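I have a structure I would like to understand better, so I am pasting it below and will then ask my questions one at a time.
Of the protein chains in this complex, one is absent; all others appear in place.
Chain IDs A, B and C follow the sequence of writing; residue 1 opens each chain.
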Amino acid sequence: MTQTTPRGDDVPDVLAPAKLGPVTLRNRIIKAATYEGLSRDSLVTDELIDFHVRHAAGGVGMTTVAYCAVAPEGRTDRRQILWRPEAVPGLRKLTEAVHAEGAAVSAQIGHAGPVANPKSNGAPALAPGRHFHLTTTSFTRAATRDDLARIVKGHADAARMAVETGFDAVEIHLGHNYLASSFLSPKINHRTDEYGGSLENRARLARNIARAVREAVDGQIAIIAKMNMDDGVPGGFWLDEAIQVAQWLEQDGSLDALELTAGSSLLNPMYLFKGDAPLREFAAIMPQPVKLGVQLFGKYKLRAYPYKDAYLLDDARQIRAAVDLPLILLGGITGRHVMDQAMSEGFQFVAMARALLREPDLINRIKAGEDARSLCIHCNKCMTAIYGGTRCVLVSPTSSRDPRRDATATS
Amino acid sequence: MTQTTPRGDDVPDVLAPAKLGPVTLRNRIIKAATYEGLSRDSLVTDELIDFHVRHAAGGVGMTTVAYCAVAPEGRTDRRQILWRPEAVPGLRKLTEAVHAEGAAVSAQIGHAGPVANPKSNGAPALAPGRHFHLTTTSFTRAATRDDLARIVKGHADAARMAVETGFDAVEIHLGHNYLASSFLSPKINHRTDEYGGSLENRARLARNIARAVREAVDGQIAIIAKMNMDDGVPGGFWLDEAIQVAQWLEQDGSLDALELTAGSSLLNPMYLFKGDAPLREFAAIMPQPVKLGVQLFGKYKLRAYPYKDAYLLDDARQIRAAVDLPLILLGGITGRHVMDQAMSEGFQFVAMARALLREPDLINRIKAGEDARSLCIHCNKCMTAIYGGTRCVLVSPTSSRDPRRDATATS
Amino acid sequence: MTQTTPRGDDVPDVLAPAKLGPVTLRNRIIKAATYEGLSRDSLVTDELIDFHVRHAAGGVGMTTVAYCAVAPEGRTDRRQILWRPEAVPGLRKLTEAVHAEGAAVSAQIGHAGPVANPKSNGAPALAPGRHFHLTTTSFTRAATRDDLARIVKGHADAARMAVETGFDAVEIHLGHNYLASSFLSPKINHRTDEYGGSLENRARLARNIARAVREAVDGQIAIIAKMNMDDGVPGGFWLDEAIQVAQWLEQDGSLDALELTAGSSLLNPMYLFKGDAPLREFAAIMPQPVKLGVQLFGKYKLRAYPYKDAYLLDDARQIRAAVDLPLILLGGITGRHVMDQAMSEGFQFVAMARALLREPDLINRIKAGEDARSLCIHCNKCMTAIYGGTRCVLVSPTSSRDPRRDATATS
Partner (left out) sequence: MTQTTPRGDDVPDVLAPAKLGPVTLRNRIIKAATYEGLSRDSLVTDELIDFHVRHAAGGVGMTTVAYCAVAPEGRTDRRQILWRPEAVPGLRKLTEAVHAEGAAVSAQIGHAGPVANPKSNGAPALAPGRHFHLTTTSFTRAATRDDLARIVKGHADAARMAVETGFDAVEIHLGHNYLASSFLSPKINHRTDEYGGSLENRARLARNIARAVREAVDGQIAIIAKMNMDDGVPGGFWLDEAIQVAQWLEQDGSLDALELTAGSSLLNPMYLFKGDAPLREFAAIMPQPVKLGVQLFGKYKLRAYPYKDAYLLDDARQIRAAVDLPLILLGGITGRHVMDQAMSEGFQFVAMARALLREPDLINRIKAGEDARSLCIHCNKCMTAIYGGTRCVLVSPTSSRDPRRDATATS
C-alpha cells in the first residue's frame, strides 16, 4: 500500500457500499460530528432526530450524533446527551428514524475534560492537572486514578448502550483537547504518574478507553476514534506523536477506523476551522471577561487560517504512510473531486461537516450526477450557533429546495 | 434548478434576447447604475442623454439612469434628478434617444436616506434614527411614520412617471445603506417601532416600497430591486438576512428581477469596489474635516480589497440557491467568459459598471466575435469623478475609437 | 485595430524584419537604453563600442546608446556623452561597428533636468522651479524660457548630429522625471507661465522638442520618444494624462514610435524596476547624507515591487487603445512567449534591458530555435553598477559562452 500512487482499478468508488468493521455503509461519506445543540435535559429531542433524518435523507452513508457524554461532568453543556437509561428510548427512536432513510448512524462518545462547562454542569472540569482556564474562567480539577477508571468504564457502558439503542458505530473522541486529548498533550499534561510524562504514559488513557470499548462491543458495531494530528499550539500534541499513537491503536486492534482531526477547543479553536474567524459572533456568546477579551484581542487569539480544499491532507498523509488501519479524511471535502483524491491517496472514508450543514442534500445531488460543489463560504458562523441549534446561518427552513417552503411566514 | 450544474443546452446565450418581466431586452447585459453627475437643477441634460446614448450604442441590452430621487431630501446632490413634472420632457427625450439605439432604459429610483447630502439639499438627511455622521458632518433626522408613508408613495409616483416617460424598467435602490438599506441594517436601525427590531420589521420599508411600485406599474414595465448581500461592516446587514429578505421579496411577487450588490456608501464605500482605493482623489473631493481624515487615516478606513473577476459570485450563489426569482449578477464582469459563467450558474442577467465606463463599446466588440476583455484596471478613480460627470479618467473624447477624435485640441 | 484579439495571420513575427519610420530593423527587438557608464570626457570609448557591439552581435534589431545629453547641465554625470563636434568621430565609429554586426543603432537624446548631477556637472540642475532635492542635496534652478528654447534647439541639433554620425534613430527622453518629464508632472511643475498649469501647458516642452526633432531629421532616421505612463508617485504624471499626451504626440506627427515606461529617477526609482531593491549597493554609491538615509530608511523609500513578466502591459494597453502610433513595450520581456503576447496585443516592438545585460546573446539563442528564457533574477544590482560600467553583476568576461574565456585570470 502506498499513499501516493493513484489506485487505478483499485481506487474505491466513494459512492459504492463499503465495510466499516462489522457494518456496511451505503457509501463512504460520513456526516462528521458537529455538536447539534438540540438535546434538552440530556435527552434526545424531536429536533435532534429531524437534524439527523435530514442528513440521512440527504444521502450520506452514516451520520454522527454528537456529542454523547459518558459522565455528567464531561458535558460541554448540561443539556447534552448523557448515556443513562433515561436516554435509551429517545436514542432508539433516533436510530430507527435514521435507518428508515437508509443511512447508518454513529454515536460520538467521550468526556470533554477541560473543555467541559463547569458552570453549566455544576461540577468542576476534569483535566490532567489543576489549572485556571481563561476560556471557562474556572479551575479544572486534576482527574484521580479512580476518575480515570470510572471514565474508561463509562465509555464501555456507553458503547454497550449504543449497541442496545441501535447505533451502527461509536466514535470515541480523542481530539480537540477533550479529556483523552488533554492527556495526550505534553503542554497540558504534566502528571508524574503512569498517565503523564512519556508518550506511552500520556497515551494510556486513550488506549485504555479504546480497548474497553472494543471489549464491550466487539463485533456488534463499528468502533471509530477521532484523534488530533496537531493541537495547533506550540508544544502541543503533534504529528510525530500522533503517528506513534495511531500505530499503537492499530496494534491494540481496538479500532475499525481512525478519523483524523486537528485543533484545540481549549487553546486554538480556529485551527481546525480554516476560513474566517467570526469574532463578533464569538464575543456575543461568551461570558465576561472572555467577551471583553475576544473583543479586544480576538483577532490575535482567534487566528484565521486560510481555507483550501482538503486542508488536512498534507498531515493526514503522514498517518496514512504509517498505518494500515482504515482512515477517515476530514477537512475541506467540498465535492466529488476532493472525495476522489482522498480515495486515490488511500483513505477509506471522508467526513464532512460544514458543507453538509450548508446543504444537507449535497450527496444526493452528487449521486444524481451533478458536478455539485459545496456552497459553503467558510464563514464559520455555524460554530457560533451551537447553543441555539447548530446550523448554517445561511440555511433557513424556507429555502427553495425545501418542500415546507410554501408555509413560510410573511410579514 | 441548481446553481452548480452547467446548463448545457439550457444555459442561455448572454447575447440573445431575453424577457425581463413584461419587456424584452436585446441581450442579457445591463449597464449598471453609476451616478452620472450630469443632471442640473434636478433635470436631464443633453450630456446625460449623450452618456446613455453612448452606452446604448455600445451594445448593452439596457442602460440605467442613476439616480433619480423620489424626494428632495433623498438626493446625494441637489442637482440630482427628482421625479416631478418639470423632469418629464427631459426624461422622455432621454428614453427616446436610448430607444433609438435599440436599447432599453431603466430608471433607478430611491431615497438616499443617511447617504443624502444635507448641505446640498438644504434639508437634514433622513435615517432610522438621529445620528451624527462624520462623512456628512451633520446629524440625520429620524424618519417619522409619515415620512415613510410619503416616501413609499414617492416610489410609486416615480414608477408611474417612469412609465409615462417611456422607461422600460425601474430599479428600486435597496442597497448601499441608502434609506431602505439603512432600515435593513441592524447596525444602523435601532428603532423600536414596527420598522425596527426583528428582520421582518427592518425589511418592512423595503417590502412596502416594492409592493407599492408593483401596484403602481404592474405589467407595464419591469421592476428590479438592487439589494445588498453584505454591508461590508461588522454587525451590518449580511447574507443570512439577505437570503430571507430575497425570499420575502420573491413571495411578495413585487419584483421581476433582483440585482445583487454589497457595500455601504456610508460606512465602507470600498467594499463594493474591489481594486485600488484612490485616496488622494477622495481627499480632494471631500470637505474638511473629512478631507483631513482621509489624508491621515484614509488608508485604514478606505480599505482596498483585492480585485478578482466575478468577485460577488461566492455570495450571490447563496441567494441563487434560495430563490427562483431572476437574478442579476454584478461585480467584476469583464468579458464573455465571466458572462458565460454567470449564465451557467443560473443568473439571468449581468450588470456592468466600471468596464463599460472604460469602454462603452465593449459589448459591440464582444458581439463582433472579438475575444474582448475589459481594459479597466480597477483604479476606481471613476468613483471620485462623480461631481464633474462620472467617467473613466482614462477615457477622453479623443480616443482612437471616437469619431469626434479629429476635432481635438492642439496646443 | 484592437488590443485584445489575437491577430492570427496578422500578428507580426517578432523575429522578422520591420519598418520603424524610414528605417528597417532586422527584427522587432530593441536593446533598451541603460546608461552604460562607459563614456569618458563626454566622448565615446572603446568600451562603449564593445558594449553595443556585444548587444548587436547578440541579435537585437537595434541597440540604444544612452544617454546622450543635449546640454552640459543636462548630464547625470559629467563623463556622459554630450552632443558636440568633438563627439562625432567616436559616435561614427560606434555606429559603424554596430552596423557591421547587422543591427541598427539609436541614440537616446535628452536633458536630465532635476535628475542631472549638479556637483558633477559644475552647474545647477534645471527644473520647472527651484526646489531642494534630497537625492542630489542641492537646489535646482528654474528653467527660463530662454533655457527651454535653447534645450529644444539642442535636441534638434543632437538629432542632426545623430544623422550625421550614422545613427538609425533617435530616442527622445520624455520619462523618469528627466527635464521634459518633470514638466509633465503636476507634482513637480508648478509654473504659472505657458509651460505650467494645464496639461496642454505642461506638455508644451515635450511636444516642442519632438516637433523640433522631426523638423531637423524628417525622413532621414526614425524618431522614438520614451514617455512615462505613471511616475509611480501620488500626484505625479499618470495614465489619464499620458493617454492625452500620447494622442497629441500622434497628432503632431512628430514620432515614428512611442516607447512606454514608468517611474521617476528622482522620486521613485524602483517603480520601473520590479524585483529586489538592492539597498546595500544603493547606499554604497550615494553621498552622505543620502547614504545614511538609504541605510536607515531605504527599505521604506526604495520600495520593491513584485516582479512579473510584462509588468507594464496592463498600463500599456491603455495607450494601445488610444492611439494608432506604433508602440514599443518595455518591462519584463523575458522570452519568446512574452514577445509573442506583446505582438498579439498590438505592440509593434519590444524593448529589453536587464535580460540583455544578463545575456547579450539571448536573441540569437531564441532565433536558433531554443525555448530560451532569461536568466535574469531581477536583483537589480545592475542599477547600482552604473558608475563603473553598467553590467549585470552576474556576467563576467569569463563566462562559458564567451570566446575570450580561456584568457581569464587565475590566482
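The rule is short, and it goes like this: a contact is a pair of C-beta atoms (placed from the backbone, for glycine too) under 8 Å apart; a residue touches a chain by one contact, two chains touch by 3 or more.
Everything numeric here is computed off the predicted structure, so don't read it as measured data.
Participant: Taking the complete complex into account, which shown chains does the hidden chain touch?
Facilitator: Hidden chain contacts in the full assembly come out as A, C.
Participant: Per the definition of touch given earlier, which of C:Leu15, C:Ala142 or C:Val393 contacts the omitted chain?
Facilitator: C:Val393
Participant: Please identify which residue in A:Pro17, A:Gly102, A:Gly122 or A:Gly235 touches the non-displayed chain.
Facilitator: Residue touching the chain left out of view: A:Gly235.
Participant: Touching the absent chain: which residues on chain A qualify?
Facilitator: 1-6, 200, 203-204, 207, 234-235, 239-240, 243-244, 247-248, 251-252, 314-315, 317-318, 321-324
Participant: With the missing chain put back, which residues of chain C would touch it? List them for me.
Facilitator: Within chain C, the residues that touch the unshown chain are 279-280, 359, 365, 370-373, 375, 377, 379, 381, 393-394, 396, 398-401, 408-411.
Following the convention adopted for this analysis, only the chains that are shown with their structure count from here on.
Participant: Can you report the angle of the rotation that maps chain A onto chain B, using C-alpha atoms only, to the nearest 5 degrees?
Facilitator: Best-fit rotation on C-alpha atoms: 90 degrees.
Participant: Report the chain ID whose CA centroid sits closest to the centroid of the full protein CA set.
Facilitator: B
Participant: Averaging over Cα atoms per chain, report the distance between chain A and chain C in Å.
Facilitator: Taking the mean C-alpha position of each chain, the two centres sit 63 Å apart.
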